[in-house]
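All protein chains but one are shown at their positions in the complex.
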Amino acid sequence: MSTLQSPRTSGLVSDLTAGKLPRFAPALAAVIALGIGALAALLIGGGLLATVLFAAVAFLVVLPAWYAVVEGRRAAVDRLVTCLVWSALAVALVPLVSLLWTVVHHGARQLDATFLGQDAFITALHQPTGILHAIVGTLLITLTAAVMSVPLGIFAAIYLIEYGAGSKLAAAIRFLVDVMTGIPSIVAGLFAFALFTLLFGPAYRSGLAGAAALSLLMVPIVVRSTEEMLRLVPNELREAAYALGTPKWRTIVKVVLPTALGGIVTGVTLATARVVGETAPLLLTAAITTKVNLNVFDGFMTTLPVMVYSSQAKGHPEDFDVAWGAALVLVLIVLVLNIVARIVGKIFAPKTGH
Amino acid sequence: MTATTAEKMTETPSNRLGDRIFSGLALAAGLSILVALTGVFAFLLIRGWQGLSQDASFYDAPRANDFLHYVWPLVFGTVYAAVIALVIAVPLSIGIALVISHYAPRRLATPIAYVIDLLAAVPSVVFGLWGILVFAPAMVPTYGWLDDHLGFIPLFAGNEGGGVNPVGRTILTAGIVLAIMVLPIITSITREIFAQTPRLHQEAALALGATRWEMIRYAVFPYARSGMVSAVMLGLGRALGETMAVAMVLSAGKSLVTFNLLGNESSTTIAANIASNYKEGTPGKVAVLIATGLVLFVLTFVVNFLARLIVARAERNTTR
């Protein structure tokens, strides 16, 4: 027995380790692939980018092939998929990095007091211009859109969770909110355009019409995020309030909403960040101007995204610079809103005392 | 507290009133969403109706003499650009979602997810700006190479007299930019679904000696299938409706139906067509554009409707 036992044990140990590639295999494969890539680039012709591309393809072939030889087909497929998913990530990061870098690189040069502090209304030749009118327009229109859609969205969410729960109407509204999330922004713009020109005449363009279009895009996001947050409020808290002799509406106002406040504010801020970058609806409804306009109800109003688009469309290099500068300011606003959303969510989170 | 004891338990009018007002407001808000959506449809219908049957001159005659001939190339371009975007974005998104949910260590997964969400936060007009000024020119050599070596495939045929679009503003560029834009949407939905796969299934698969990929293939994908389909549909909805990036990147041809990825002139999309033509709009022309907007609305509505239906059915199946 004992003579049989010991070789079998050692056989098992070697089974577990035998036929495994050493840990440095991927690194070695990478070096080999880089060599192949450089060679291919030399032969076919191409620069550094081509070398990297060829090397990546070679790596995807060499490493799995090696695994296939040593560890078998299953291990090779597994290794290939691992390589593929990580390369998917790498491929997706290339445009992101490129985009952020170019926006910062081209945009940062534009940012100065003139650019941020003046509008583009020219009274003399070679007068320096800025994007103040677009910044003001963006803030005003987005604020108006938020004022219109936040109460509406929150009340609709309250209906869905607190009053209409389980009813057919609530199910229908929830479904439509989902569908509304997918409305193309240009369609929202057309709607506001059609509505306001019907009401106030064919030449009517204003910040209000733009804000109406934006709130059509914003409401569903606010409803969905508020709904999620209200759903997270434990039923026990509602019952505790009812048991203290509190009417339902006071329970909602004083217990449910404060408990969910952090999440609701985060959702609203993210919704704002989403619509602040909208271009198409405003192109149709708020038009383009070069002056600061503080009246939301009348007159053309330019926003940053529209400014980016129209400056680029003019086609001169100096206009491109303006577009990059406006794009950077826009990206910064979106970024700040995103960060604010996260911080606010943390601040208003229910206090646990821990 | 004797006062409270003496109080009757009968209704207090102020409470009753407060509840009635509050529930009324909530219901009104809910109903206004119904009204808004039907309003969108109704107004587009009212204003676009005359656009369906205008004088031939409003449809870029002689290229098109009626609405159907006018809108068909646009529908084709819209769907074609969206399909190109999905062909590129779907595999990448699923790969990234897998990295976040299964491959990356936890410390790395959260920042990766955050960076991909960052991609979703970039406004579309910035994508357009980057697309036309940076990406499109950068792609020209590659397009040239594709045309030289793969030109025998009609997709890569380029222009009739040889060569490709000299500034790279082709439908392939537009499709790739769209792909970058829908990628975070598809990624975030699929990664949530992957993360929800029951641990037990996964551990059962691993315990049977499956490799990580086999575990994903046999335990994760079957569970996530309907979620993945709906994520793709939602991405499709977004790609169909995206306006600015396409309007800026694409050098649009007039009423053109072509599969050619690299030529000087490409089919354009409904949304981009509206954005670039609304300005010269006489009322008749605007009516035509609104009518095309109605077509786009119906198209995206159907796609989103189907996506939600699939999700709803999947939810019913898992809760049952």
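Just so it is clear, A and B label the chains in written order, and each chain counts residues from 1 on its own.
Going forward, a residue touches a chain if its C-beta (ideal position, glycine included) is under 8 Å from a C-beta of that chain, and two chains touch if they have at least 3 such contacts.
Here is the rule we use: contacts and distances are computed from a predicted model.
In the listed set "Amino acid/amide ABC transporter membrane protein 2, HAAT family", "Phosphate import ATP-binding protein PstB", "Fumarate reductase/succinate dehydrogenase flavoprotein subunit" or "Urease accessory protein UreF", the entry agreeing with the UniProt name of the missing subunit chain is "Phosphate import ATP-binding protein PstB". Across A:Lys20, A:Arg109 or A:Lys254, the residue that sits in touch with the chain not pictured is A:Lys254. Of A:Gly166, A:Gly201 or A:Gly315, it is A:Gly166 that touches the chain left out of the display. By the touch criterion stated above, the residues of chain A touching the omitted chain are 165-166, 234, 236-247, 250-251, 254-255, 258-259, 261, 350-354.
Definition applied: only the chains that are shown with their structure count from here on.
Contact residues of chain A toward chain B in the complex are 74-75, 77-78, 81-82, 84-89, 91-93, 95-96, 98-99, 102-103, 151-156, 158-160, 162-164, 169-170, 172-173, 175-188, 190-191, 193-195, 198, 202, 216, 219-220, 223, 247-250, 252-253, 273-274, 276-280, 283-284, 305-306, 308-309, 312-313, 320, 323-324, 327, 330-331, 334-335, 338.
Those residues of chain B that touch chain A in the shared complex are 15, 18-19, 21-23, 25-34, 36-37, 39-40, 43-44, 46-47, 91-96, 98-99, 103, 112, 115-116, 118-119, 121-130, 132-135, 180, 183, 211-214, 216, 234, 237-238, 240-244, 247-248, 271, 274-275, 278, 283, 289-290, 293, 296-297, 300-301, 303-305, 307-308, 312.
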